[in-house]
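The other protein chains are all here in position, but one chain of the complex has been omitted.
Order as written gives the chain letters A, B and C; numbering starts at 1 within each chain.
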């Protein structure tokens, strides 16, 4: 249901990604312009604010503001960002609390000169770290994790920013993919679990030596490489720091890698379908989730499979393929949904959903329908969609979700909902089915998702499904006691709790 | 390829619709708010400017500005538009010349009091009319057809606005669907050919008498009725004037109806797939175009059918159904394309297309691909898309277009391109195939389109395909001599030229 | 008290001018830029909106918006206004009803091509004219007099815009100074009474022939000529039309001149002190009003003369000179007063006046003070100023006003107040003195003002002082019956009522 900001009309059902980041090092390239187009391809990861910081070797300039990439930048602002090293950031839109002060990249001057930091993820020990830092006299001007990170780097940096980053990483707990620039280098960093994606690519601007790397690029997703014509090299590894300067590219295992715990929802929903993670194309993986879903929860009598566009379309296509039930568009999405603060008339029942989605009566009427979506968070939107399909004449609506029930909140950078709002945290599947009014309801199993992706389960963080948080949540995070107990308890899947130590399997 | 504004990066390939219009009469309703949500559903018909005019029975207030509906209005502006009669307008975004002065509705005071007019279509005798009017001392403050229309109405109105509209309609030549408000009534009008759509609906706010019509609604498309919970009554007929006031709804055959000549491109591309025209659902019709296309231009060896999203998806689904070749997403569309004026780096070859579409290598590589789109206008974008598919590993790219070749410009409200830019006006199909680099190229025949829609061919204007303009183009319209000759010449399809007279068939 | 917009904090005391206008014809000149700087010098005549229209010989482009001249224009907008003929307009800021639609110049296309009109003044028969025009089918899109004027010109113009203007002038009743451009000429017009000022000047850009007129300039005030380096030629005469094109300058007595009735308040308050009207410098005239005031209402025992800045300063200097009492600054004016809509805390007594003016205790304490101002309209601000002076320690506050009591509303372009709000319309001078709390109060007599200006009384409109309206007010203007009676009644000053006929003296 995602791949869009769509936060019109009250609380949005889908989980929300925090940010997209980018970094480019290339002498002779218009790095600000390349960053602009790269950020454009990462716009789905955040629509609240956008920013670019550029170093010309001597100082860093930044331009950032609230809005979409195309709204924040114009030729004048891009042309003012001269240099050969750039990072960029797009930030996800939360309601209300968002202010320009919190836009990224965060830029500052420090003992090692100017630094700018762009962050994707969420630290779980922010409160602890900022408390410790404040005790040492540090002040905070924003509420961004990236300021905490910059502070830690600056305190450890002394003469050497790389050492500062390594020391900072030893203190950071949580999910973080970072692109950082100093006056003379670009640095990419990924947390020891690799929760949020980050990949490395290069550009070749030399027609004579087509393998020469004339520029390096770091990006949240491979789709950003594609749009600017960069070539994929590899993903940044968990705990790794990649440094690029005039000497070329250097790699460090900055902190010991833990077991890979890449967010499984990146596969199910967040990342763009044309991106690759772990060398797996997201569209293909989602299509296979549809295959698995058809196997686990078949629906033999159904006449048609429809998706809730756009993110569930691949899974629906896969479901249709595997079940040999025809796929059709069944619900049309309004492409112009943006922020609107206009209140509907009280009599406009379900206007929010109707503004965004409309059913195709010709496809649905008199049919037994399989409706594929990729998640149920609070359940209210799903309920409205089911009713919309029945209102359009569907005889039966069989809801199939290409992911397991979301039962636990995410602390690593996804704004899902508080635990008590998660319908699957408190209701059985049958209760959910009843609540949403579906004829039947089937969730893809965690094993099914993992099979579809084609990698070992322990490559992923699937805490929102099974409550086993790979990175321990500190006590100052507000969770129910029950949740913390869960965290202590040995999981069914793994041999023991994930607690910062490498996973045994 | 359409259903979107998408005018990033130079001339856009797809044809462009001019406007969406709406009108509501309902005592006790918050008509400005309803109009806002209705316009929102018509946003695909125009993204340049938006406006709402409301009468409270004594005077008309208007609020309009450049931008999307959600950008132009906020609670404050909506709340200032008090009254019980409203019209709204969304205007299509042309490059450069657009100014707030040209935003609609056009409102004015006249001998019959305040009037506001919202117009969808294009007059072909604007120059003649405005010249005549100027000779009588009339001044024009905009370059909108709607000002010409308002002037004509005012000059004929005397004591009676309805009489003024009828007299104005006798002088107007071209395509026009209008919603008009005076201080005390709402009026809907459609040109005698019914080129642009306009439908009538009602709302029921009375729970005790569910059939009572508590409000009447006029809208370009039925999708706007749906979003505000209105019920479809019927289409406004060619040459008809519908008047709604406190007495209820009255109907007049204001000018004699000509043969129906509804724009065939509304079926192929413009109208939202969840709308109905002539009681035909657009999604279903487009799907049948895919069936016809598969019959006319089969592609037996192909492995996969892909659409250029979003508008070609129904036809691609239809093609896949009919040909029993699997359908897949093959090209991903960036949902955040908006206006950007940032120039790409010269080395970013094909960036414009890449910004908007990216291929799914996993779907395409090693495959013989059928690529379904709904039009080729200039041919450049199609060429880039074909190359993109080959670059992603496609072995063959068979282009199938769910419409005939566009050979003639539209004078009735669609901004396609000048005739010499239309690739099909000067090139054979084989030459186009070569130019776009496709393995094969097939256009759906006009007969095929008409069969898919399921109505007699003479219900439609298909001038852009066959050059037979149902409404004569005056000599002051700039067309090549060759074109005018074409216009005089008896067509192959019809018995004779369309010249304002009812068609004989 | 004027020479400033200052409409912060509730109803402003001072009368308000409507507009400033300008026109330039000069091949080889950057006429838009010159107009910009000229308008800047006329900013005191209107701060609500600003606009410039420029013809390049083929078409007229206009740029206008709400705000100060410096806010409305930037380099980009100025550079887009290419051509050699320009007019400009600044509009006075009324509260609330102001919208961009009403900004001027009004531009339109007509039978004689493009026309743009800028207007200063106020017609008294607008309602009548627009009613007549509407009966003929004319529509109005604004509520500006300038649209009425443009309509009348267009209706009479036929092949000849000058004839159209002459015919229009025969229908217009009221105060109007106009600058008009067509595609190929600049036209200046003044009503037959010359109520609002308009002067003609020239520029010399030819260093070899320093008397050659390389450009002609029309402006509301001579100060606008000065700032752009133009030389004053003469005032446009009542009823005159000046036409400038490539042939040079031509003059017509378009309609018969009536007795001169130039607004006396231009001398007292509106026009900039460095401007000249009737070859009289405004600063010098106001200084002489101070002399007369000292003679008529001496104040022998006073210790100090202070002005309410800025507009009353010359009169206060004159009073001090004539009475040999020292002049001092006594009240400081905040230069940053702009529009503010922030409501003061209820306990902030007199905040509005205190925001704008603060007293100098050192100058005032223990002193008998003469406080010179140029008008009392409603009386509330004057009362607050008097109290402020007493609060600062003044022993006595002798208020001297350099104009007679304002007893009648203005219908010719000044927004004073309705008649019942005019304190002098209903109260005797002693009652006003009591109301404002002054030790004594003296108004300069009409004879005194006229003497100070140095011209015959019948050169002026002084209707706001004596109720003798030189241009008859039609019955559709809302005035009290008592006022209309006044109008019919023979005046004390003149032999008879002013009724559109030339004055006998």
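Convention: a residue touches a chain if its C-beta (ideal position, glycine included) is under 8 Å from a C-beta of that chain, and two chains touch if they have at least 3 such contacts.
From a predicted model like this one, the values you see are computed outputs, not experimental measurements.
Within the whole complex, touches from the chain that is not shown fall on A, C. Taking the complete complex into account, A:138 is the one of A:138, A:233 or A:395 that touches the chain left out. Which of C:127, C:227 or C:257 touches the hidden chain is settled by the complete complex: it is C:227. Remark: the omitted chain is touched by one listed residue; of C:328, C:375 or C:402 this is C:328.
Considering C:56, C:143, C:170 or C:281, the position touching the chain not shown turns out to be C:281 (whole complex).
Only one residue in the set C:33, C:119 or C:213 touches the chain that does not appear here, and it is C:33. In the full complex, chain C touches the omitted chain through residues 3-4, 8, 29-30, 33-34, 36-37, 40-41, 43-44, 47, 68-71, 73-75, 78, 205, 223, 226-229, 272-274, 281, 283-284, 310, 313-314, 317, 321, 326-329, 332, 334-336, 338-345, 347-349, 351, 354-355, 358-363. Within the complete assembly, residues 100, 106-111, 115, 130, 134-141, 150-151, 154-157 of chain A touch the chain that is not shown.
The criterion applied here is as follows: only the chains that are shown with their structure count from here on.
Of all residue numbers used at the contact between chain A and chain B, over half are used by both chains, marking a mostly same-residue interface.
Computed from the mean C-alpha positions, the centre of chain A lies at a distance of 62 Å from the centre of chain C. Centre-to-centre spacing of chain B and chain C amounts to 50 Å, using the average Cα coordinate of each chain.
With centres set at the average Cα position, the gap from chain A to chain B is 37 Å. Touching of two or more other chains is recorded for no residue of chain A.
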